[in-house]
Structures are given as C-alpha cells and as structure tokens.
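All protein chains but one are shown at their positions in the complex.
Let's turn to chain A:
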Amino acid sequence: MEILRTEHLTKIYGKGNTSVTAVNDLSLSVAQGEFVAVVGSSGSGKSTLLHMLGGVDQPTEGKVWIQGEDIYTLSTEKLAIFRRRQIGLIYQFFNLIPTLNVEENITLPCELDGQTVDKKRLDKLIDELGLNGRKTHLPEELSGGQQQRVSIGRALINRPAIVLADEPTGNLDKKNSDEIVELLRRANQEYRQTIIMITHNLEIAKTADRVIVIEDGKIIREG
C-alpha cells in the first residue's frame, strides 16, 4: 500500500540569476513498511527533499501526499498537528529540547497533542533504546549516541505513518552509527515502520530495502 507519493516536486531558492534549483521535478512513491535510503553527494538536494517530505519546507511546485493527504493544502496549524501525529523526524544534530529530560523529549509529540502517554509502551520503548537509567537526564548529560536514541524515541512514540531520518549517523562514531541503524531496522521490521533515511554512507544505505540516488535534485538511479 502506498503511504507516500510526490508529484513533480520542485524547490527553487532565490530569484533570477542567483536562483538555485535544489529539487527538480521529482516524483517518487513509497510503500508502507518500506525502508528507503536516499543517497547523493553534498548539495544534491537530498536534505531539501526530506524537509519537503516532512512538511517543514514548502515546495516551489509539486505535491506531497502522505496517507492520501496532500499535506501542503493543510493550514499551518493543521500541518503541525499532522506532522506530530504522522511524521517522525530524526536529525543529524539530534535537535533535542535542552531543558527537557529524556522522557520528556520522547513524549513531547504526545504531550503537544494532549494525549495521555501509555506508560507501558513508553517504558518498553526506552528499554529498547537502551536508555533505562537515563530517563531524567538532560540532553547535555548524554553522549551523542544516547541523544540520537532519544531523537529516535521521539520520532517513534506516536507510531507515525513515516519516519524521516536526515543523516542520523552523521555525527556519530562507527559503533554508535551501527547501533542507530540497527534500531531503525528493528523498528522497520518489527513494527512495519516506513522509514526514509538520508545518508552519504553507502554501506549504511545497503541495509535499506530500496536505495534512491539523487543528483542535482533529480533521481538518477533506484535500486
């Protein structure tokens, strides 16, 4: 079942002679439960693509459907609500809220939604992320790998339709990188979580079900 589709997605920055086309007429489709890796050289437009898929950057042209919803027809308020319920975002630099502890950062999307958190599920998730004993720690008290685990937990807590990971291992050493990728794979396999991950590391990309290669804002190869 198709969970994400884009049609003629384009993003142009600037105007006139100084304009840059980061994404150029890109169409793709992702099925539910797929683990897709997007690779490309620096400046190829992969991060821009991810931002547009995540609803945080308005495309210049084109559409993005997630679960049949054209997300860029939603108002700012409704898009934010959609994002916290249906999209999980994982960043290279973790982007945790510095004044919230581990548990609070993970449950942030639920709290923003006014939902009561399922304690059992939360504890299980924290356990799976290997963060037991760190629940009340602030981000500055965690290592890079631990912070990224928190970020993954935040992305998965609401069981979103799709998880978008922007270079999740870019800031980590090999051991932590492997652990993070393993977590994402397990989420994909055990919970049929659809994941789109950007990486410049081909070894990591090979672990995905599908690899899309982007260059100059276009898909040049899929496999």
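We adopt the following convention: contacts are C-beta pairs under 8 Å (C-beta built on N, C-alpha and C of every residue); 3 or more make two chains touch, one makes a residue touch a chain; residues count from 1.
In this section, contacts and distances are computed from a predicted model.
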item	value
Per UniProt record, name of the chain withheld from view ["ABC3 transporter permease C-terminal domain-containing protein", "Endonuclease/exonuclease/phosphatase domain-containing protein", "Phenylacetate-CoA oxygenase subunit PaaB" or "ATP synthase gamma chain"]	"ABC3 transporter permease C-terminal domain-containing protein"
Residue of A:Asp57, A:Glu179 or A:Glu215 touching the missing chain in the full complex	A:Asp57
Identified contact with the non-displayed chain, of A:Gly114, A:Gly133 or A:Gly223	A:Gly114
Among A:Arg85, A:His137 or A:Arg185, residue touching the chain not depicted	A:Arg85
Sole residue of A:Thr10, A:Thr60 or A:Asn95 that reaches the chain not shown, by the stated touch rule	A:Asn95
Touching residues on chain A - with respect to the absent chain	51, 54, 56-57, 76-77, 80-81, 83-85, 87, 89, 91, 93, 95-100, 104, 107-109, 111-114, 154, 166
